[in-house]
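Taking it in order: structure first as structure tokens, then the write-up.
Note that this complex is displayed minus one protein chain, with the remaining chains in position.
First chain written, first letter: the chains are A and B, and each begins at residue 1.
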Amino acid sequence: MSPRLLALVPSAVALNLAIGFVVNQLGLPLYLDTVGTVLASALAGPVAGVLTGIVSQTVRSLYEGFIWFPFVAVQVLIAILAGLAAMRGGFRSLPRSLGWGLLVGALAGALSAAISWFVFTGVTATGVTAVTLLLTHLGLTKPQAVTVSSLGTDLLDKTIVFLLAGAVLRALPERALGRYPWARRALCR
Amino acid sequence: MTRRAGLAARAHPFTLFAVVAGVAALAFLVPAPAGPIALYALVASLALVTGNARAAGRAALVCLPLWVLLALLHGVGGGFDPRSITVSRAGLAAAAAQGARLGAVATASLVLFAAFDPSRFLDAVAARGWSFHAAYLVVATLQAAPRFRRRAAAILEAQRARGLRAGGGIAGRVRSLLPLTAPLVLGMLTEADERAMALEIRGLGARVPRTALDPPPDRAGDRIARWTTGGLVAAGIAWRVLA
Partner (left out) sequence: MNGADGALAFHGVTLRYPGTDTPALAGVSVSIRAGEVTWLYGALGAGCTSFLLAAAGLAPAHTGGELGGSVRALGFDPRDPAGRAALAGRIGFVTAVPASQLSGVAATVREEVAFAPANLGWPVTRIESATASALGRLGVAHLADRDPAHLSGGELQRVVIASMLALGPALWLMDEPASALDRAGRDGLVSLLVEEAAQGAAVVLASEDADTMLAAADRMLVLEHGRVVLDGAPDVLLAGGEIWERAGGSTTIASLARRAGGLAGPVPALAAPYPLTVADGVARWS
């Protein structure tokens, strides 16, 4: 690994955790704990994003117990898709960020649902499980309820993550962008 | 950094990780619901007798809402009408099994974190010749996380002082995220750039094996614990395959 990657990844992971703190302070029903992962992919390529995702989940597991570690697969998927979005200029404009956010949200939600069901028998983060519970009482089967609640949560969360990452990237000064060739592609500059 | 006391803190760092991985594997291999419940009881008891009651308590607090939700999701059926509510014994047993799995893994891993000494971990990795860079990423993040959190709190305070309205409806709060996130990201990039240069100059990219300054001893007890854990996991897999 290059010193640039070794310096970027811990900062991007710390950003994931710090934004989690801000979201909590604002009382938002979201996670947004993949902003650093998406930015790392968009700035330095999917390898940086994948490393950020893996380290993020590892460090969160150290703090909170390794129970949620299987969701590392979702972080990796988001990092790879964010790298793909960057290659295709997915952060050039608000509509493009929105489109990629919806796509990534749908795929990440599907993977989250599968992990929630097969590893955790439907119970994951408190808020998502509360929705799952509500849906089962509305008549959905448990697998259906898990799928709908995971998809709904991730669609909203990842769309906002991509919109936020796109807005931040477009606001970066030219000199900062010049250090990250991937960011130029992500913004088609 | 002060050296932590206790059996877990004296153990080789790899032993702790092996035991946590072993507990996680066994939690899903042993027959439910008795197996996971017994495993959680064993792990929690070991945590208590080795002086890790706080970690065990924190794990229970982390798991408590999940236990309630598991019981509701699997054990309680019916609609919103209280008369239609049914309780399933099989569902409650499944919930207990899953709850015990989460409890066992959370307890083992929080004991690990309470005993985790970053310097010993880095030296253990260097002494084995494993990827120091991978270990660096984890330990550097543990140091960076509180710094970024303080920075986030300061930015939140400063933006509020400038009149940022972070209250009101969800849409308003989502909109307030950008002026909070942008300075954090700029700070992240500046820190990453300067740190990258410092690491380059200080030889982190050098293609030579790093010296372990004070490698932790790998005692017979550590090796026995790791082999025992490995053996139990292998036995669990064999039992699953044969059964």
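Definition applied: contacts are C-beta pairs under 8 Å (C-beta built on N, C-alpha and C of every residue); 3 or more make two chains touch, one makes a residue touch a chain.
Just so it is clear, the model here is predicted, and its values are computed rather than measured.
Listed residues B:Ser45, B:Ser119 or B:Thr228: the one in touch with the omitted chain is B:Ser119.
For the chain left out of this panel, the touching residue among B:Ala171, B:Ala206, B:Ala220 or B:Ala243 is B:Ala206.
Seen across the whole complex, the unshown chain contacts chain A at 4, 7, 10, 173-175, 177-180.
Panel shows chain B; residues 1, 117-119, 122, 126, 136, 139-140, 143-144, 190-191, 193-204, 206-213 of it touch the chain omitted from the view.
Simple rule for what comes next: only the chains that are shown with their structure count from here on.
Per-chain Cα centroids separate chain A from chain B by 19 Å. By the touch criterion stated above, chain B contacts chain A in their complex at residues 20, 24, 59, 62-63, 65-66, 69-70, 72-74, 78-80, 94, 98, 102, 105-110, 112-113, 116, 133, 136-138, 140-145, 147-149, 151-153, 156, 166, 170, 173-174, 176-178, 180-182, 184-186, 188-189, 191-193, 195-197, 199-200, 204-205. For chain A in complex with chain B, the residues that touch the partner chain are 1-4, 6-15, 17-19, 21-23, 25-30, 32, 35-36, 39, 43, 51, 55-56, 58-59, 61-67, 69, 120-123, 126, 129-130, 132-133, 136-139, 142, 160, 164, 167-168, 171-172, 176, 179.
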